[in-house]
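Shown below is the structure under consideration.
Note that this complex is displayed minus one protein chain, with the remaining chains in position.
Chain lettering (A and B) follows the sequence in which the chains are written, and residue indices restart at 1 in each chain.
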Amino acid sequence: MAKLDAPQIVTSRVGLDDGYTLSRYLTTGGYESLRKALGMTPAAVAEEVDAASLLGRGGAGFPAGRKWSMLKKDPVTYLVVNGDESEPATFKDRLLMERDPHQLVEGIVISAWALQVTRAFIFVRGEFALGLERVLTAVNDAYAHGALGRDIFGSGFSLDVVVHPGAGAYISGDETALLESLEGKRGFPRIKPPFYPAVIGLYGQPTVVNNVETLSNVPWIVANGGRAFAALGKGRSTGTRLFALSGRVRRPGVYELEMVHNTFRDLIYDPALGGGTTDDVAIKAVIPGGASSPWFGPDLLDVPLGQDEVTEHGSMLGSGSVIVLGTNDCSVRAAWRLTKFFQRESCGQCTPCREGAGWLERILHRIETGGGRIEDIDLLLDVCDNIAPGLSWPPQQTTICPLGPSIPQPIVSAISLCKDEFLAHVEHGGCTYG
Amino acid sequence: MADADGAPVSFTLDGRTVTGRPGEMVIAAAERAGTYIPRFCYHPRMAPVGVCRMCLVEIDSPRGATLQPACFVPVADGMGVVTTSDKVKKAQDGVLEFLLVNHPLDCPVCDKGGECPLQDQTLAHGPGDTRFLEEKRHFAKPIALSDLVLLDRERCIQCSRCTRFAAEVAGEAEIDFAGRGELVEVAVFPTEPFTSHFSGNTVQICPVGALTATPYRFTARPWDLDQVESTCTTCSVGCRVAVQSSADRITRLLGVDSEPINHGWLCDKGRFAYEATNGQEPDEPSLPLTSPRRRVTVPLVRRDGELVEVSWGVAIGAAADAIRRASASTPDGVGAIGGAALTNEAQYQWARLLKGVVRTDNVDAQLGDGLDPVLVAGLPRATIEDAASARTVLLMAGDLHDELPVLFLRLRQAAMAKSTVLVELAATSTRLSRSCHASLRVRPGDAPDVVDALLGDEEAARRLATNPEGASFDAVQLDRAREALSPDGEGVVVVVGRPNVAESGLVVEAAIRRLARALPRARFLVGLRRANVAGAIDLGLVPGLLPGRVRRDAARAWFEQRWGGAPTNDGRDAIAQLRALADGSQTCVVLLGCDPLADAVDPALAEAALVRASDVVVVTGHGGPALSHASVVLPASVAHERDGSTTNLEGRVLRLGQKLAAPGQAWPDTDIAAELIAALGGGDVETDVALLTDEIADACATHAGITTGVLRGADDGSVIGRGAAAPRGALDPMAFPGVQSPGLDGLRSPAGAVGLPVDPTATSGAPSALGTSDVLGVAESFATPPHDAYSLRLVAVRRLYDRGAAVEASPSLHALVETASLRANPYDLDRIGAPDGVDVRIRSSRTVAVLRAVADPSVIKGTVCIGLNLDAPGVADRVAARFIDPDQLVTEVRMESL
Partner (left out) sequence: MNHLLPEYRHRAEEIVALYPRPRSATLPLCHLAQEQDGYLTADAMVEIAELTETTPAEVRGTASFYDLFHLEPVGTYVVGVCTNIACLLAGGLELLAHAERSLGVAVGETTAEGTFTLEECECLGDCEVAPCVQVNSRFVRTTTPDAFDSLIERLRTDVPDEIPRFGLLSRVRRSVGLMVPPEVVASERARLAAAASSDQATH
């Protein structure tokens, strides 16, 4: 069964009513890691994070230590925190911002010290009004406490943190679109090259962009050492991770689990976790890592919750959101709704994504509502192929950013796992699930 | 826009080994190697963005060959590029299909139909039918982005060429994308239309029919258009254009990409002023002769107070009689004003008539708004390219955005690229101020002192910085400006003009002389605005000079030999001629395509002059107020009806292409002048334009080698004396829609451009042109006019759309002319207790008027700024000029609250 003995690295205060306040934070060891870090050299702090082998928790899973080491030397550099969590069924960063914002702030200050940047921005998703207020309060209190601003804790190190409200656009969560948004522009992802914001980022200056959960791990790593973190998990997937579980489960929610040592089945069925499916319905499919990830059939429930492990099975751990579809859920409708999401959230820059998403959405809607033709299934796949040639995994793309090749994933998954449902829709003139 | 430096890069293109330039994108290198990769968003004159995805090709990468946009990947040594594989074909077909799913099928009623890259692509590669069963996107269509540009959002393919042009090239994001995803649309802000002076370029570069220009809309089908390559003569920049016509009317001008000049761009005035050539619409009632839109098509002679139609012979005879009468006792009884709108060949022919046959030096192509032609002729010259690649450009030329718009684009681009530092001397902020490294404010009359301060005169700097009427600049700006200048002027290009017509040209000339003396290695780009004023100066259509930029006395013998005569004394400039006409010491004036009543700095003087003159011979293609005073009217061909050449502000000689035959009985000026020469006993002279070009090359050291043959062979139709013919720049095949390969129908191929040797020493023995030392040697007598604490100084600035002839005769542009208002520093408005936006009274020794006051902190204190050639409703035509006394160094005015 599930292995639940790992420490709560980022969720230790989530259960507390006042875990978000400075006073509670201080009585639970808060800002001690920062004091410790300021007593170390920046390089030594960076080494601990590197030793932790902390993979980015935003979706791409790029090692944070390596990202930091790529930051180009320049008199003006920035740290940008990505709190624009918008991947469907992902709600772990919101939890951290609402329940333990000081942990995030502390992680930011430590990281800024390690990176020697003097300005950081926290981009908070606009729909998270409470999260925004909690983070702003934490930043205000941290300034008052001396943990932010000039000469932090007497160390001589100074840092300003600006909390930047987003305004509702999924694509701003893309690293480069986030920077565009922060520059006051439309959230159009930037074309590559340049490949890394660490070289050319905000205002063209070298910039590290890290996810909220990623940085929330930093205080623990400094307190306990990178090796202690790396001892958890297995292979490249070290430490713990937050998994947001939703869909046909009894106990949806966010669970912090040690990486790799648990499986999808553990997460869904363990009584301390998902507690099984609603009404004990059989599982039709699991979407293992957000809307952009190919679906798993019930045969893959025993795949471990680890980055490489999921990739080996043709999908991705992504943002750590796990959505469970039961046999009573319509896969056509699920694919249609996810496609509609991409249609609404496409930035509109690249032709295949802008036009393709809308076209696919209209075909799927037609099938779902009874206007489907048998040839629409091949049409769907061919239009998908024009967005992500070859329909392989990891996908090839004809667009600037990964949103394009994400569009085909739910469609191709639904057709390959549940083609009979599509045929039934065509045959019966619409959805049979009511 | 590849960097030409560095070794060529060798790569594989569909199995062949080809070379590219370092930094060049695959799409451009492939095109030069003969492989056209389809594209919509890529434009060679703008930074690539890689959004349309049409140019996806397979390019090697560490992960194997992947689909990448050819417009965004620079060529690299050993790179493998495949453009023909099944994978590439499927990707490109897929993109094309995506573009079409929401594109309306209104090609039959679309202006772009027949020259549409999307249509062409679809025809060549598209599927026969659609797989898209759903309803297409719908928008209300079209919507007006401005008076000139309409947007059909259904046709838009979101390539962002137009929005990028606005932000990146023109520097004014009046249009931008709005919305997200499939609802992204091009939009203006609801209360702020797309008033850019460059808006027409967005229509030209739109790869579909989304943006259309109101003057062209529904006037022709592309396959009916016939075109020639020519040069825009709306101002002196000399943009290269393709002139298109249908059914004997000009329908459209398109910018042609000329590397040294316009990079394919045009200003809207240049683009749409062709309406003047067309004149009134065929179904329109006849317009009066005083209307600039009226084309003059028959010779007229005044009999019993009325202008009546006569034969050419009668008209030539009448004109010759008038000239003979007036010059009977002295050639000074005759003079000519105008000629800056003529071709080089016509200017030469008129110079020959006036200076060689009549032997008067009273000849002036400038109308009191220019600079001393002798000084201009002798300054060390710079090209546009020199300015755009200079270390520092010093601007003393008014607001180039209004005066010489495409030069503005080139200099702005140079400043944006950080290759050039701009330093500006101006009475008020200009559209280049934001791009300037330093911007020094200069009051009328102070320019020579400011130049002194700039050159290190601390006393002048102190005086100007502490001027009680308003500090010209602060120490920071002065330091920044000084640090941008090198000690000897090396790497410095000075752009000069007449930034303020209410200030005597003597002021700027003194400033120029001081700069030229102190910075011997600095070079000058003379930004006089009139189309071929540079040709007029080069070819002697100004007082004191003879063709070849030579002094009258120095070249007299040479031209007496060639022409049989030359003036014996220096003549009057335009203002002096008007004064002489008004006082009776000159009795006849020939107006060469100009109208002093509409275009001189002193309209009252012009009125008095034409009323008093015994004979006013008007040579023109257009009507105008001066025709009320004409005794003889000789109808001439106008722009797009003439062959030959023109000279731009660089001194570059540019080919003109004749697109239409002149209407009615109108003749080219070269023929009119030749007939008059014959009638006045000057014998038969050459009238073949091509041979006239050759004659100029023979007669003028400045034009040595610039023969018809060389000009016709010049790849982009331009030759500059001291350099080589420039190669045409990267071409945007979609600029000439319907053409997929670089070969242009009706235009010369851009391939095979070669350097063109023009050897200035290979001359016929013509006298050498004036040099710097010839014009700077004179002792200077300029004295700064003292300030009067009670008066303000007038700054009369040019606006692109004013009541000048080109705009007056072009209905689409005429609608854009603003009314005159007055801009003043809030300090000066406060002093008279007038808030922003109220009417104030303004008076000079000449006149008084009431104008709307606009508070503008960028206007230096102690001045007021009024647009030239604009009307104030209910007050006066061309109100600014009425304040100006051309005898004064500066125009002092008083401002009062009502």
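Going forward, contacts are C-beta pairs under 8 Å (C-beta built on N, C-alpha and C of every residue); 3 or more make two chains touch, one makes a residue touch a chain.
Just so we're clear, the structure is a prediction, and the values are computed from it rather than from any experiment.
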{"item": "Option touching the unshown chain, where B:I37, B:A415, B:V619 or B:A662 are the choices", "value": "B:A415"}
{"item": "Hidden-chain contact residue, picked from the options A:I9, A:V209 or A:A244", "value": "A:A244"}
{"item": "Sole contact to the chain not displayed, among A:L22, A:A64, A:L338 or A:I415", "value": "A:L338"}
{"item": "Per the touch definition above, residue among A:T28, A:Q205 or A:T327 touching the missing chain", "value": "A:Q205"}
{"item": "Given A:E133, A:D308 or A:D382, the one touching the chain that is not displayed", "value": "A:E133"}
{"item": "Listed residues A:G59, A:G187 or A:G372, member touching the removed chain", "value": "A:G187"}
{"item": "Residues in chain A touching the chain absent from view", "value": "75-76, 85-91, 94, 118-119, 125-130, 132-133, 136-137, 139-140, 143-144, 148-150, 158-160, 162-170, 181-187, 190, 203-205, 244, 246-248, 252-254, 287, 291, 321, 323, 325-326, 329, 333-334, 337-338, 341, 344-345, 347"}
{"item": "Where the missing chain touches chain B, by residue", "value": "47, 167-168, 172-180, 187-192, 413, 415-418, 435"}
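Criterion: only the chains that are shown with their structure count from here on.
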{"item": "Centroid distance [mean C-alpha coordinates] between chain B and chain A, Å", "value": "55"}
{"item": "Complex contact set, residues of chain A against chain B", "value": "169, 186, 191, 343-352, 354-359, 362-363, 366, 379, 383, 385-387, 389, 396-400"}
{"item": "Partner chain A, residues of chain B touching it in the complex", "value": "49-54, 56, 66-67, 69, 72, 87, 90-91, 93-95, 97-99, 101-102, 131-134, 157-158, 177, 179-184"}
